[in-house]
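Removed from the display is one protein chain of the complex; every other protein chain stays in position.
Moving on to subunit A:
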Amino acid sequence: MLVDSPFIPASALEIEAQKSLEPPGSGPAFGRRLATLALRGGALAVFVGVLVVFSAAAPFFLTIGNIGNVLGQSAIAGVLAIGLTIVIIAGGSNVVTGGIDLSLAANMGLSAAVYASLVQAGQGDGVAILGALGTGLAIGAVNAAAVTLAGIVPLLATLAVMNVVAGLELVLTQNTVVPAATDFLSALSAGGPFGIPVLAYILLGFTFVVAAVVQYTPLGLRLYAVGAFPDAARAAGLPIRSFVAGSFLASGLCGGFAGILSVSYLSGSTTGAGDMLLPVVVTALLGTVFSRRLVPTITGTLLSALFVGFLINGFQLLNISSTLVSGVQGLLILLVVSATTLLGRKESI
């Protein structure tokens, strides 16, 4: 009889090591759990710390009015980050090969331009809404095809699509501002109950609906399985490619939706949507830190959108140069990604 050594997963050495490390009853991953706790606790502590520092420096910071303001200002980035979160859930959170949609900011720009141009051309809001959502969905479909049919890694596929979409926007708007004003748009950008902007309520409502689907339905559970362990998902009979394609369609729709919000917020379509990319990526990546299992969640993304929003808002209130904001966001990406990657590595050993 022969030895199939590859079929013996744990070596005798490892088994021995596990035994000595692991008193009966305790989980094998005590250290990892501790690190996870530290990371989550640390993130919350930083969140609270930032709020405290800013509110001490600028007394206006923690008033209902300002909080509503921050929520409203975070609405567009938040919706985009939620779209990105869906893609990350379905594609897995490996930074290089996992799910990512870099075309989201450009998608928002083009969708907004389509909306504004349709309004300029005398179309009603209904047609413009369909136009914007259709644009977003089409971009999502191109991403989905590039990733699931052509087999290009999302990082590269969506980078390419991002440039194509940004180019289309330039062609459509001739690199100018396209103003758009309708009653519907003004209603969206108006103040709502309790002096909180309508956009803030939209962000909360949108989060609620998406979180319900992603975190509380079988569909969402399957989405997580596809991203976290495709082999397990396949063994459970799930069509992996459909889930991944679906996630890009959903994020495309989020891009279209964010485009509508941005037309309302800016009273038209403006150039420079690409600047939105960094904050959106920060928000989605940072979101994992706000979940119990250190996985991307919709509610975690909302929290992190608020965190990033408060950060920008605080900088503004304290008159700190906004050029610093990009730097801080870049740092946050490095921090979060290296922390979660290191934790992930520890888990796999």
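Quick notes
Note that in this section a contact is a pair of C-beta atoms (placed from the backbone, for glycine too) under 8 Å apart; a residue touches a chain by one contact, two chains touch by 3 or more; residues count from 1.
Convention: contacts and distances are computed from a predicted model.
From the set "Na(+)-translocating NADH-quinone reductase subunit C", "Germination protein, Ger(X)C family", "Cell division protein FtsW" or "Ribose transport system ATP-binding protein", the protein name that UniProt assigns to the chain left out of the figure is "Ribose transport system ATP-binding protein".
When the full complex is taken into account, the listed residue touching the unshown chain is A:Pro218, out of A:Gly122, A:Gly151, A:Pro218 or A:Gly272.
Interface note: of A:Leu149, A:Val171, A:Ala236 or A:Leu318, the residue touching the hidden chain in the full complex is A:Ala236.
Residues of subunit A in touch with the missing chain: 1-16, 18, 22, 27-29, 32-33, 212, 216-218, 220-222, 224-225, 228-229, 231-238, 293-295, 347.
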